[in-house]
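One protein chain omitted, others in place.
Note that the chains take the letters A and B in the order they are written out, and that residue 1 is the start of every chain.
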Amino acid sequence: MYDKGKILTGLVLFVAIVAFPFWWSLASGAEVRVPDIAKPAGETQCLEDAETMRREHMQLLATWRDDVVRLRQRIHTTPDGRQYRKSLTGTCLQCHTDKAASCDRCHDYLDVAPYCWDCHVATGER
Amino acid sequence: MRVLVALLAVLALVVVGWAGAGLPWVTGIVVPGVAFAVFVVGFVVRVIRWGRSPVPFNITSVAGQQASLPWIDRSPLDSPKNGFEAALRVAADVLLFRPLFRNTRTKRGHDRHPVYVPERLLWAAALVFHYALLVVILRHLRFFLEPPPPLVGAIDWWDGFFQLTTPVLYMTDVLLVAALVFLLGRRLVDRGLRYLSLPADYFPLFLLLGVALSGLYMRHLGKVDLIAVKELALGLATFQPRVPAGLDAAVFVHLVLVSVLVAYIPWSKLMHMGGIFLSPTRTLANDSRRRRHVNPWNPQVAVHTYAEWEDEFRDKLVAAGYPLDTAPAAAPAATSAPSSESVHA
Partner (left out) sequence: MKKTPDELLQAEWSPAGPDWLDPTVDFEARRGSWSYPAAPKNLKYLGFPNPREWSPTDADWKLPDDWQAILHRGLEERLAKYRSLRLFLDICVRCGACADKCHFFLGSGDPKNMPVLRAELLRSVYRKDFTTAGKLLGGLAGARALTPEVLKEWYYYFYQCTECRRCSVFCPYGIDTAEITMAARELLNLVGLNINWVMEPVANCHRTGNHLGIQPHTFKDNIEFLCDELADATGIRIAPSINRKGAELLFVVPSADYFADPGIYTFMGYLLLFEQLGLDYTLSAYVSEGGNFGLFTSHETIKRLNYKMYAEAKRLGVKWILGGECGHMWRVVHQYMDTLNGPADFLEDPVSPITGTRFDHAASTRMVHICEFTADLLQHGKLKLDKSRNDHLRLTFHDSCNPARAVGLLEEPRQVIRGVCNHFFEMPENTIREQTFCCGGGAGLGNDENMEMRMRGGLPRGSAVAHVRDTHGVNQLACICAIDRATLPALVEYWAPGVEVTGVHELVGNALVMEGETPRTSDLRGRPMLVPAEASHV
């Protein structure tokens, strides 16, 4: 009793499962692609440099939310002394006007679903 | 000593990964590629090697009432009557770890006599570990697929349901590390387990811990550039390898640890992931009196036939009045050696 058929079927299944990303990509014709982020027109400076903003923007927004909602502290001062109102829609989205291009492209690319939009409405959206 | 060897081996791999950041094409493309190939080919070869050895006998280990008389309640999962029920048994073993759920611990009771108490911690930890690992692996598909399928996003959302910390802390990450720490801890604390454990038992635990902790570091502390990570991963998945700029050294540590883990599977006890589907004591139905199980090498053996037996004990058989096949006069002289005649079924 060798169960050859069952074993081979199992192995084919195994290979199909572990190689899933490969054949899925081949089948869907996926290319290596990097999202194209829209930079605000006319503005050259964000709160901090781009690398810091990439790493820390989620933390920053979460901190802002707590500061505003719990402590009523509404003013953010950057290390170089500039002051901004702590507001996603009122500050960030004023420069990054196109949410789809500024936020969603990266988030969708990495399958990140920030819960900002559970409450907030992006400017222009209903 | 055995613990230390395994720990040092994993630490050395961390250093290798760290240093490997300087050779991104090797560490980022070649190593994972080769590791994956070793994993798939090694796994298949190992299973085929098992498959080349037959299952000569139906040796089901029965753990419940057989199917015999219609009024007796039987246990389909513990004494499967047919192949379908045996498949359900294997499925329950694979998906629910039923045998471990049955586990007991023997304690000294009254006058040091043994008593048996349910012991389900190992079952729980093993189940948590395996399912958490499965979810973690599925979540990683977001790096390898473009666009990521909705199911992966759904898993991600549920896994981060409690929205603790930013970025969200995954439940499975916590459970995975906790289960690994428990599994490692019991090996170290339980004297019996420590006695029998080999470096090969500690090594995968340390390795998995290394993988999980480097992953947690990248997400919550190092905050590595995920756009670059996905570019690397997509390159691998689409066979269009490229090494983007801005990859953190931690990514290479994580990659090397994962690569070693998957390449290690075919050479190690981690092959239980394939073996559990082939274990003859569980995959066979308890139907060996109902259906004949065929042994491809059914041996030819020397037997003692009735005729030889009758010849050997003829005088005694006659004296005791036994009915005989051959009349006494016609019989040859008695012999006491076993027959050279062979039977073959």
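Assume a contact is a pair of C-beta atoms (placed from the backbone, for glycine too) under 8 Å apart; a residue touches a chain by one contact, two chains touch by 3 or more.
Here the structure is a predicted model, which means the values were calculated and not measured.
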Full-assembly contacts of the left-out chain, visible side only, are chains B
With the full complex in mind, choose from B:Ala19, B:Ala87, B:Leu100 or B:Leu138 the residue touching the hidden chain.
B:Leu100
Sole touch to the unshown chain from B:Leu7, B:Ala87 or B:Leu122: residue B:Leu122
Suppose we count only contacts with the excluded chain; which residues of chain B make the list?
5, 46, 49-69, 71-75, 78-79, 93, 97, 99-100, 102-106, 111-116, 122, 126, 190-193, 195-201, 267-269, 271-272, 275-276, 278-282, 286-295, 297-299, 301-306, 309-310, 312-313, 316-317, 319-323, 325, 336-338, 343, 345
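Going forward, only the chains that are shown with their structure count from here on.
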Rounded to the nearest Å, the gap separating the Cα centres of chain A and chain B is 38
Over in the complex, which chain B residues touch chain A? Could you list them?
39-40, 43-44, 47-48, 50-52, 54-56, 141-148, 152-153, 156-157, 163, 166-167, 223, 225-227, 230-231, 234-235, 237-240, 242, 244, 274, 277-278, 283, 293-296
Hey, which residues of chain A end up touching chain B in the complex?
1-4, 7, 10-11, 14-15, 18-22, 24-26, 30-35, 54-56, 58-59, 61-62, 106, 108-113, 115
